[in-house]
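Every protein chain of the complex appears in place save one, which is left out.
Lettered A, B and C in written order, each chain numbered from 1.
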Amino acid sequence: MLSIPSRSQPQLPGDLAVWVLILAELLVFGVFFLAYVAAFHGHVALFRAGQATLSIPAATFNTLALITASALVVQAIVALQAGHTRKAGWWFAGAAVLGLLFLLNKWLELHHHMQAGISLSTSLFYMFYLGLVFFHFMHVLAGVLILAWMSRRCFQPRPPGMNAAWSAGAYWHMVDLVWVVLFPLVYLL
Amino acid sequence: MSEVFTKSMARNIYYGGSVFFILLFLALTFDTMGTLPEQDNRAAITPQVALGKKVWEENNCIGCHTLLGEGAYFAPELGNVYKRFGNSTEAIKAFIKSRPVNGVPGRRSMPQFNLTEEELEAIAQFLKYSSEIDTQDWPPNIQG
Amino acid sequence: MLVVLTFLNVLLGTRGYAGSWVQLLTVLLIWAKGSLIIEFFMHLHTAPAFWRGMVHGWLAVVCAGIAGVAVW
Partner (left out) sequence: MKYASQAVSKLYFMAAIGLFVGQILFGLILGLQYVIGDFLFPAIPFNVARMVHTNLLIVWLLFGFMGAAYYLVPEEAERELYSPKLAVALFWIFLVAGALTILGYLLVPYAGLAKMTGNDLLPTMGREFLEQPTITKIGIVVVALGFLYNVGMTILTGRKTVITMVLLTGLTGLAVLFLFSFYNPVNLVLDKYYWWWVVHLWVEGVWELILGSILAFVLIKVTGVDREVIEKWLYVIIAMTLITGIIGTGHHYFWIGTPGYWQWLGSVFSALEPIPFFMMTVFAFNMVNKRRLNHPNKAAVLWAEGTAVMAFLGAGVWGFMHTLAPVNYYTHGTQITAAHGHMAFYGAYVMIVLTIISYAWPIMRGEKAANKRAQVVEMWSFWLMTVSMVFITLFLTGAGVLQTWLQRYTDTPLPFMEVQAKIAPFYWMREVAGLVFMIGLVLYVYSFFAKGESAGDATPV
């Protein structure tokens, strides 16, 4: 699907420290997902009614934005490995912009709910919805900052090392992976 | 199994992760502060209740009792004592007043604090206010 | 590929089909997309088995949890 020169020995793509963080984050999200599922099971009608108030087109757009951004990050790493640092910088920048679009879109959605007077304490559904989405929102925000930082460094005389690039990429893909589960779970199921 | 593990990355995660979760905690605190008026029974706080809290603190009641489950575990929970005593401030006052100065042989006994009538009324009102805080249905039963 | 799967996902979700088979299909799509991300984006197909297993395991557990409720 994508051509990245594979290595002979199994190697972790990115820093071990980042992977420890990723596992921890996945664990947190995973527990919350399972808690959501359990709560859903107990209050099906409440959750269905809540889901009906969410905007699926906006969330679909967001999914595409994140997936595309992930693909761009992969391109950036390919470019960086080939030594095309400026090109990599643009790929990173593109991914960051898509991430920003996600944030903007999501913010509008959250703003809309807040205008309607909905908060974490409104109902069990909104607690989960707002809590999960906001927690993920913060992760995207962090990811965008990281990608922007990587992009900036690509245009500087001393480009970032591959370890940093792989690590940034791995974090971003984790954010993507979480959303890929979160979106169908909260919006569609 | 080979892997890269750098100190700078570990440091970035430490600082980044801390800032991230501190901000998240502050955001949650902000939300909590907005929600509290609906459940912390602040409308019931009168000068008398304020005096009651001061009496509560200056006699170190928390050194034996729990209040909403926090404190020492030597004497009964008092967050719901107003209800346990049949919704009566008089019963609370009578109990505090009746403590023997030299205790009860072999048994635990609350000290005699020699509170004035005003202080007694204040502490009873404070405990009444405490019992009406929305604590998510805690404690599980009237025994606290 | 991921894009197509996403649209399929949305299609399933919005058509209002009831019944657990639709939900199971949705879970299957989540799993497919997640696996693609893990293998190719995260590039774990060249990673040590431990890490690959952990992330795939996470996805499997989450999907199983969702599927479990769908059937239950």
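The criterion applied here is as follows: a contact is a pair of C-beta atoms (placed from the backbone, for glycine too) under 8 Å apart; a residue touches a chain by one contact, two chains touch by 3 or more.
A quick note: this is a predicted structure, and the numbers were derived from the prediction, not measured.
A.B. asks: Wait, the hidden chain, what does it touch out of the ones we have here?
C.D. replies: Displayed chains contacted by the hidden chain, ordered by label: A, B.
A.B. asks: Would you write out the residues of subunit A that touch the absent chain, in ascending order?
C.D. replies: Touching the chain left out of view, subunit A contributes residues 17, 20-21, 24, 27-28, 31-32, 35, 120-121, 127-128, 131.
A.B. asks: Could you please point out the subunit B residues that touch the chain left off the display?
C.D. replies: The list for subunit B reads 5-7, 10-11, 13-14, 17-18, 20-22, 24-25, 28-29, 31-32, 35-36, 39-42, 45, 49-50, 53-54, 56-64, 66-77, 101-109, 111-113, 129-130, 133-136, 138-144.
Assume only the chains that are shown with their structure count from here on.
A.B. asks: Suppose each chain is reduced to the average of its Cα coordinates; what separation in Å results between subunit B and subunit C?
C.D. replies: 46
A.B. asks: On a C-alpha centroid basis, what's the spacing between subunit A and subunit C, in Å?
C.D. replies: Result: the chain centres lie 16 Å from each other.
A.B. asks: Where in subunit B do residues touch at least two different other chains?
C.D. replies: 1, 3
A.B. asks: Mind pulling the subunit A residues that touch 2 or more other chains?
C.D. replies: If we look for residues of subunit A contacting two or more partner chains, we find 10-12.
A.B. asks: Touching residues of subunit B toward subunit A in the complex: what are they?
C.D. replies: Residues 1-6, 9-10, 13, 16-17, 20, 23-24, 27, 31, 34-35, 38 of subunit B touch subunit A in their complex.
A.B. asks: State the interface residues of subunit A toward subunit C in the complex, per the touch definition above.
C.D. replies: Per the touch definition, subunit A meets subunit C at residues 1-2, 4, 6-7, 10-13, 19, 22-23, 26-27, 30, 33-34, 37-38, 40-41, 56, 60, 63-64, 67, 70-71, 73-74, 166, 169-170, 173-174, 176-177, 180-181, 183-185, 187-189.
A.B. asks: Using the touch rule from the top, collect the residues of subunit C that touch subunit A in their complex.
C.D. replies: 1-3, 6-7, 9-10, 12-14, 23, 26-27, 29-30, 33-34, 36-38, 40-49, 51, 54-55, 58-59, 61-63, 65-66, 68-70, 72
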